[in-house]
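I'd like to ask you about the structure that follows.
With one protein chain removed, the remaining protein chains of the complex are shown where they sit.
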Amino acid sequence: MVIMTTTSSLAFQPVLERIAEEMEHTPGRGRPADYIPALAARDPHSFGMAVAELDGTVYGVGDWREPFSTQSITKVFTLALDLAREGDALWEHVGREPSGNPFNSLVQLEYEHGIPRNPFINAGALVVTDRLQTRTGDASGELRAFLRAESGNPVLDFDAEVAASESAHGDRNAALAHFMASYGNIDNPVPALLDQYFRQCSLTASCADLALATTFLARHGIRADGTRLLTRSQAKQVNAVMLTCGTYDAAGEFAYRVGLPGKSGVGGGIIAVVPGRCTLCVWSPGLDERGNSVAGVAALDRFTTLTGLSVF
Amino acid sequence: MVIMTTTSSLAFQPVLERIAEEMEHTPGRGRPADYIPALAARDPHSFGMAVAELDGTVYGVGDWREPFSTQSITKVFTLALDLAREGDALWEHVGREPSGNPFNSLVQLEYEHGIPRNPFINAGALVVTDRLQTRTGDASGELRAFLRAESGNPVLDFDAEVAASESAHGDRNAALAHFMASYGNIDNPVPALLDQYFRQCSLTASCADLALATTFLARHGIRADGTRLLTRSQAKQVNAVMLTCGTYDAAGEFAYRVGLPGKSGVGGGIIAVVPGRCTLCVWSPGLDERGNSVAGVAALDRFTTLTGLSVF
Amino acid sequence: MVIMTTTSSLAFQPVLERIAEEMEHTPGRGRPADYIPALAARDPHSFGMAVAELDGTVYGVGDWREPFSTQSITKVFTLALDLAREGDALWEHVGREPSGNPFNSLVQLEYEHGIPRNPFINAGALVVTDRLQTRTGDASGELRAFLRAESGNPVLDFDAEVAASESAHGDRNAALAHFMASYGNIDNPVPALLDQYFRQCSLTASCADLALATTFLARHGIRADGTRLLTRSQAKQVNAVMLTCGTYDAAGEFAYRVGLPGKSGVGGGIIAVVPGRCTLCVWSPGLDERGNSVAGVAALDRFTTLTGLSVF
Partner (left out) sequence: MVIMTTTSSLAFQPVLERIAEEMEHTPGRGRPADYIPALAARDPHSFGMAVAELDGTVYGVGDWREPFSTQSITKVFTLALDLAREGDALWEHVGREPSGNPFNSLVQLEYEHGIPRNPFINAGALVVTDRLQTRTGDASGELRAFLRAESGNPVLDFDAEVAASESAHGDRNAALAHFMASYGNIDNPVPALLDQYFRQCSLTASCADLALATTFLARHGIRADGTRLLTRSQAKQVNAVMLTCGTYDAAGEFAYRVGLPGKSGVGGGIIAVVPGRCTLCVWSPGLDERGNSVAGVAALDRFTTLTGLSVF
């Protein structure tokens, strides 16, 4: 529920500091993802949080400038970049509905003839990457260029070691890609597609970088340089998909606790959007059993409680 | 995103009239549900819409005072009534996550040991009704009393003929109830539970009635008489479940087009909530292939576009 | 196994005695079904086995004259009785293919629009019972009359207490019946159908009774009194369905170990057919995790090994 308690700029910095202090005294941080070494090595007590206002002012606390593995968070940007290029035609190849748990996703793919339910399950992100690859010849290069421009961080980059680790554990994604290819819903050769996909997952960025890179979604589609990436309607589409599908099998709970469009990654990061107002990025590597950062969700929960900046 | 274009009361009446006029010139109304005679008989060109403000002021247009079959819309009120009584314990018996398509709902029930994914799929509504029945001894009586009090309409009632028709086509719901009973997630005898459930579905009310009856969700849990039904947090829960699960297998699309917590019924009605601001109810019997009112979704889409009262 | 080691009558009695002795020294009998008291109370060390030749001569060992709860074994006779009446038309309402595990049976019912995969899963037996009920007005009465005639045991009967227990645990079967009814594949009211079904399951008979009652399948359709119940082709159908679907989710293993058409019940009984030669019935209440009698399968395995009377 966006009743603004102040119509001018909020004092975000004290809010962030209060949250960081609370988090320090909160026991139970979950466990970092352990399927690849680079993620498993992160300290679960790390915690950073940043807020970016529409004009690019950034507030931060804790490890907010520390780079981390963004993982599935990049799915939001890849979606925006492809949607900007092909518009609604994209939605013939990937749906916009919540998908339920992973178990069902495979059944659904078969039941729905190779069309994934939404762009944030792995199957859907593979389709979006495939389409962006076809349109640009270098999907991950486009992604990096966009994120560098929006964040103002010229050295933001992929992590080749992480990408290689992902690839080494990539059988399930390979299965999904081949399965969709059997329905004609993948254009590129599967190995080339997987390379692009795993590179994107390996992107390393900080809370500050990601809060800034997300502001186009709070500005209804306008990039940092004032040009338009998405129409207002497309920006609304992306936000709606984030709210209903952005946190794996916990979208319902995230909607209730945080009440903002958000997207998490197994690296422990979460981005969130307060449309028309600001963006957030929080990072803490410890995950709950559904793959979302424990301290991240808790911190966003506190943020919307303290500021009233929730949509419900 | 609730950027209010006016901080004082909006002039809702002209907005409603503009929408009604647009709808008149919009071809394609879908087809009324035809599985029971009472629904099939409704004229697809009927159209009514009402807005209720927090103080109980109601605006309306078209057939906004015409009673119609509320069907699944009552699931919202049954949920609120049970949640008010048992609190978070309810969530051990029904989830809060989107469920994907009907096909999956049965698999999910088995996969998740008889716990339905959310209170708005039929399986979930059966569980909620079962629990309210156990707590009150007359779930549908409680529902009627609540709706009469909130709407101020003392003759609002069930339609015995509709309830009998539902019961005659009730094999799938009976299957769901028995299936959950086999997992121990149903307390009452299945035939008695189904009686309660089909009575609730048969409730007849107008747009005006339902807009008023929904205002407790815009008032963060406070009833028309100023007493509290739900805590602020519980009201937020119900709104979040409505946004992510309220329109069958089209929650993602509804979130994108309308951007409000909403709940539809196969009678052609839809209720929606602008938290902290107002509630809406629209009715037009023609449905799309997913069971949502064609003109109803279109009218809500126009409403949020014209007023900016969307959450994204 | 088509090469008979002896063309004249085998000496079955010594074979049975040798098997019974071996079973006495075999540890591990599994556990009786415990979902209803009457089954749970049986001693897992009980063991009986009977062989009936085509002319009605019966050999037996151990508890071969002790009545036990036949449970799913009656599905074979109900199938034969309905097939005799309606012929191939039955196969439009129930399939003849193996069904995989219970988990899939519900998905399959939905995927295949309410047509169960075969007559020996519960859904299929419900359909067959429903059809026999429609044709005779008293499916379980027909079943009892047939079994009394074939076994020559005029007091063979249902067990009302067992039927009541089954009914009290009958939610899953009720769910299946209502679910198929929603597809129009059930004619009778579900409660009446379930009554018939649970009565059939409660039939009590001994190894001797069942071996005799099964001989029509070894005689290619000819009953004990020389009249024909099934055509040769129909008898072949029933035997083939028994081999591929007769032992729940262990049909493959049963085919490999025993190599005969067979049908088990959770009461611990198993019937088997050596087409053109003889029938068998074995009983021991301890079950394996798939619901088949541990000593029963072992004894049949030994029988086919010792006599060469396997089909592979």
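We call the chains A, B and C, going by the order they appear; numbering starts again at 1 in every chain.
Here is the rule we use: contacts are C-beta pairs under 8 Å (C-beta built on N, C-alpha and C of every residue); 3 or more make two chains touch, one makes a residue touch a chain.
Since this is a predicted model, take the numbers as computed values, not measurements.
The chain that is not displayed touches the following shown chains in the complete assembly: A, C. Touching the chain that is not shown, out of C:97, C:138, C:161 or C:289: C:97 (per the contact rule at the top). The missing chain, though absent from the display, is touched by one residue of A:50, A:132 or A:181; that residue is A:181.
The residue from C:224, C:241, C:270 or C:299 that touches the chain not shown here is C:241.
If you put the missing chain back, the residues of subunit A touching it would be 103, 106-107, 110, 171-172, 174-179, 181-182, 190. Within the entire complex, the positions of subunit C that touch the omitted partner chain are 1-4, 7, 95-101, 103-104, 107-108, 111, 117-118, 235-237, 239-241, 243-245, 249-253, 255-256, 259, 261, 274-277, 309-312.
Operating definition for what follows: only the chains that are shown with their structure count from here on.
Counting steps between touching chains, the shortest path from subunit A to subunit C takes 2. With each centre defined as the average position of its C-alpha atoms, the distance from subunit A to subunit C rounds to 56 Å.
Remark: subunit A and subunit B have CA centroids separated by 31 Å (rounded to whole angstrom).
Averaged Cα coordinates give subunit B a centre that lies 49 Å from the centre of subunit C.
Counting partner chains per residue, subunit B has residues 103, 107 touching two or more of them.
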